[in-house]
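One structure is given below, represented as structure tokens, and several questions about it will come after.
Selected chains from the complex are presented in situ; the others are not included.
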Amino acid sequence: MKKVVTFGEVMLRLSPPGFARLVQTTTLDVNFGGGEANVAAGLAYLGVPAQHVTRFPDNDWGYAAAAAYRRYGVDTSRIVFGGDRIGTYYIEQGSMMRASKVLYDRFDSAFAHLIPAEFDWEEILNGAGWFHWTGITPAISEPAAEACLQAIQTANRLGVTVSADVNYRRNLWRWGKTVQEVMPELVAGCDVVVCGKGDAEDIFGIVPDKSLVKSSFVSSAQQVMERFPRIKKVLTTKRGSVSASHNTLSATLYDGTHHLKTITHEMVPMVDRIGGGDAFMAGFIYGTQAYGDDQQALDFAVAASALKHSIEGDFNLVSIAEIETVMKGDASGKLSR
Amino acid sequence: MKKVVTFGEVMLRLSPPGFARLVQTTTLDVNFGGGEANVAAGLAYLGVPAQHVTRFPDNDWGYAAAAAYRRYGVDTSRIVFGGDRIGTYYIEQGSMMRASKVLYDRFDSAFAHLIPAEFDWEEILNGAGWFHWTGITPAISEPAAEACLQAIQTANRLGVTVSADVNYRRNLWRWGKTVQEVMPELVAGCDVVVCGKGDAEDIFGIVPDKSLVKSSFVSSAQQVMERFPRIKKVLTTKRGSVSASHNTLSATLYDGTHHLKTITHEMVPMVDRIGGGDAFMAGFIYGTQAYGDDQQALDFAVAASALKHSIEGDFNLVSIAEIETVMKGDASGKLSR
């Protein structure tokens, strides 16, 4: 496969061990994570050439963050070093009815203060087959939004497939413009989007019309595709939440004609739910190219995502064989010797 | 709210990490716990002024124990230092059908050898709104029982509400008198008691008479209230045990007229079940004052107790908002960002 390029912020992720709360913990486990970079890590682990583009502070945390992705085979050679600090987030793992809880400390990060000219997208995307971004990037700062737009436009010009997880985060978007003002121009350059009904309504004001189509997801996706004619596939996952320890997961896709669905995976007891959506995206990028079949790609993607919930940290460290076992419906987890 | 005062022994709690057994472990996690002090910690974490009164050895473990409660905002200024040792207990966490197991080493503790005159209850209870004790305190030693009685009588004189968790522990009560001889005088000074059917029978010889009332709990509670006319509310929790990892929890209350019940909470997989009853009591003391409604207080108390089973250590480190979410029936544990 051709190189996949991702662009977005990476944060230092600090989490108490086990089920401890921040207020009581005496140690924190160190990981790194970012919605787009996790896609790169997931793809690299599957053997796909993947490159992540971001900006890190020129200090030990910047080097450690790059090292964390390079370790799993992500090409980090285009990362820019500059700025003061790395965005940080803290996560407590919940259990039973107690929710996991994320506390962000990400403002004024090296990424937020990037300079668009630091990234030469012609050169970066040269030879790439796919470019992926998420709705978190333009939410962070004006230059981040600007650089993202330049990347998308360059990808379009070079014939590189563009995907996005539109992912609206209410507590970001503090830099002056609203999500509604910024996103349309960016999404217009996409070929594939992860966009559920809620995000479509929040970002684009699209409301499903159940009088026309039975499935509200299909109704929403149809309107998204009408508004943004470049988009060929709209997909999303559906998470059920029995408790903080027990979720269910399925996925669905609309391609303008067909409405595909997957089985529902039971995830209990979950080990780490962060990065599940990113694992889904990595799985779909891999699957769509490996199988040349949307149903299989979707089945692979959701199986990959389900498995991610059994892995500590943000990255989906599972093999193709392990994903295919689950994709084929075997969730028995029988000991492998 | 006015200050809540609790009185009772605090033990050093040592537990192997994970699911290890004492016989195989190479490290022990350090916590402190005591049925009454845990109520104070739970209340302080909810923002209620709370003070714990006890006796600690004048050594590093005594200081560490006081520090552990002070850390979460409990007023430790009335703790007496003296005596030789801190009572200690070891707890192994069970799983599946293997029970958690507690091993006590609590005899001859600083608390057991307290001198009643060390506590000036007039001064301690001055300005307080609530005094809480449990049936473990009089079980420990004669002076402990004596000090408890003085506290209750002072509280009655000062118009401070008195609550007790009667909590009969068969393997204590070695100091000469029986539970049946000692408890009635103490319970007579209570306004609110946690007292299930089993405890009512063991301690007071009260047997439910199902010919009169359908609910054996109500029958038992009625007789308790007849015997001790000061008591206005009898309440108790009901724990179902599917396995060491999976319990259920509900609560019930009788106020002489109404029989209130809560929903049943599923608790799986439990993180730490020690302190569940104390969290219930703290929740009820808070709820009864915050809501001025017994049903809401009971719902809050049992939700608080259920959540405690997701928290490591003896203290219920959950917020009012987290408890109210569960109290309203949302057990989905959805990620909070």
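Points to keep in mind about this one:
The first chain written gets the first letter, and so on, giving A and B; residue counts start at 1 in each chain.
In this text, a residue touches a chain if its C-beta (ideal position, glycine included) is under 8 Å from a C-beta of that chain, and two chains touch if they have at least 3 such contacts.
Keep in mind it's a predicted model, so treat the numbers as computed, not measured.
Of the identical protein chains in this complex, 2 are displayed in place, while the full assembly in this structure file contains 6 copies of the same sequence.
Rule of thumb we're sticking to: only the chains that are shown with their structure count from here on.
Chain geometry summary: the mean Cα position of chain A and that of chain B are 46 Å apart.
Contacts from chain B toward chain A in the complex involve residues 265-271, 306-307, 309-313, 317-318, 322, 326, 330-337. Looking at the complex, you find that chain A touches chain B at residues 18-21, 23-24, 94-102, 104, 169, 171, 241-245, 269, 273.
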